[in-house]
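The complex appears here without one of its protein chains, the remainder shown in place.
Presenting chain A:
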Amino acid sequence: MKKTTRRTFLASAAAAIPAVATAAVAPGAVKDNPAFKTCPRARGGKNASRFPQVIVQDQHKEKAWFYEDLIADKVVLVSFTSVKGEKYYPLLSNLVKVHEMIEDRIGKEVQMYTVTTDPYHDTPEDLKALAEKHGARWRFLTGAPEDIREILASFNARGSLYALSWIGNEKTGRWMNKPSRLQPLFITEAVGRLSTGKQHKPFLVDDHSV
């Protein structure tokens, strides 16, 4: 292998992106509006360009840039439901069990989010009530419907019911998913598997042959 360091490779990769992204920037007014970040999109994150640059709001009405604040440089567990969807296909009780298993890491190494699939109806207050009803103590996200739809689309989440949870580590850029209703242990295991350093656990239940 030629002696090019990984860092110079990444730098050249990053340098190539803005040229494309900048071409899409609308002029003038948009750029000056403080409410918007202008393209190019956030840098540094391995999958930054995949996610929309939008503001979301949680059940406590705390706001955040979806990628930069909530995803970049973190290990995350992102699930999807809604007040209405939960009636037809309940997920939260299962995810609460997952939360119990990784509770000591939540807010530190691991972030857990549920994005509403029904931003047209689900207000922060609705999501607060939904979370409290299930004893779910992680962040529930809503926002402008168009923004949330873009977030859903970036996870390939189509329709008002979407039963996959995505686990990602944006330090390494690796993502995987698990059915939200799978045995909670295996969802937890996915979080451990994508974690790095001392938190990396290739398995929680050793499934190896002899």
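Keep this in mind: a residue touches a chain if its C-beta (ideal position, glycine included) is under 8 Å from a C-beta of that chain, and two chains touch if they have at least 3 such contacts; residues count from 1.
Simple rule for what comes next: contacts and distances are computed from a predicted model.
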Absent chain [UniProt protein name; select from "Na+-transporting NADH:ubiquinone oxidoreductase subunit F", "Peroxidase", "Multicopper oxidase CueO" or "Nitrogenase iron-molybdenum cofactor biosynthesis protein NifN"]: "Multicopper oxidase CueO"
Contact partner of the left-out chain, one of A:63, A:108 or A:133: A:63
In chain A, positions touching the absent partner: 1-2, 4, 6, 8-9, 12-13, 16, 24-26, 29-30, 33-39, 41, 46-47, 49-55, 57, 61, 63-65, 68, 89, 123, 143-144, 146-147, 150, 153-159, 161-164, 166, 169, 171-179, 182-183, 186, 190, 193-194, 196-197, 200, 202-203, 205, 207-210
